[in-house]
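For this depiction, one protein chain was excluded, whereas all remaining protein chains were kept in their positions.
== subunit A ==
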Amino acid sequence: MFKILEKRVLNPDVKLMVVDAPVVAKKAEPGQFIILRVREGGERIPLTIADYDRNKGTVTIIFQEVGKTTKLLGSLNEGDYILDFVGPLGQPSHLENVKRAAVIGGGLGTAIAYPQAKKLHSMGAYVDAITGFRNKDLIILEDEMKKVCNRLFITTDDGSNGNKGFVTDVLKKLLDEGTQYDLVIAIGPLVMMKAVSNLTRPYGIKTIVSMNPIMVDGTGMCGGCRVTVGGEVKFACVDGPDFDGHLVDFDEAIRRQAMYKKEERQSLEAHECKLGGIGNA
């Protein structure tokens, strides 16, 4: 059992939790994730390690409530326990020898990009962070991000923060102005990562994306998380989740992610019935 030590609501859909998990904290590196199960009968879901404190033995997760499991998790409070919490899984991001980087987070992807920006910054790299949200109420990690980058650009789809556009618009502008990067890290919805990869390809800038396929075990056992990278089949849980964005077959990944759409909706509806409607969830 893993105790929730701290809980924060970052925006109406996104919550942060600090979990007591010394085994994971001891070895966690940016780019890695955990798999948790909230309760008996629950699903195993992967979440990125947003931060960790080796001394305190804690791991921070930031998650968006999209379906049954994440909503259930979000309904827990400080002092409650998570049943299973395993990790750190996946490969740490390779960030050595990076001098100038752009770290791009789309929505919730910002939480996954944050530890990478933090690590790059601590290693002395110049970091531009670009984060994008649907509207200004959804903006997360603004202060945290500011601390670990040289410049932070925040965009919103509807312009409600005064900076209308997509993250790709900002990146394009920066590149057109002649800003040089030796690495771009893009994390967010698949369509966004695809767009960023397409944008950086002609510039020849190495671009890393973080794939989030459906996972079961997270140890290379089920093959459910397979993604095609450079024509080869890779398992995101052990070979990734970071991959070269210029080589990933995004269209296939987008298709595969939709595999359980119907079941997930059904499960969520059943869950919300029990809780007495979405409003009370």
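Keep this in mind: a residue touches a chain if its C-beta (ideal position, glycine included) is under 8 Å from a C-beta of that chain, and two chains touch if they have at least 3 such contacts; residues count from 1.
Rule of thumb we're sticking to: contacts and distances are computed from a predicted model.
Student: Out of "ABC transporter permease", "LivJ3", "NADPH-dependent glutamate synthase" or "Nitrite reductase large subunit NirB", flag the one the UniProt entry gives for the chain missing from this complex.
Tutor: The record for the missing subunit names the protein "NADPH-dependent glutamate synthase".
Student: Of the residues in subunit A, which ones touch the absent chain?
Tutor: So the residues of subunit A touching the unseen chain are 23-24, 27, 37, 41-44, 68-69, 83-89, 216-224, 226, 228, 233, 238, 252, 255-256, 258-260, 263-264, 266-267, 270.
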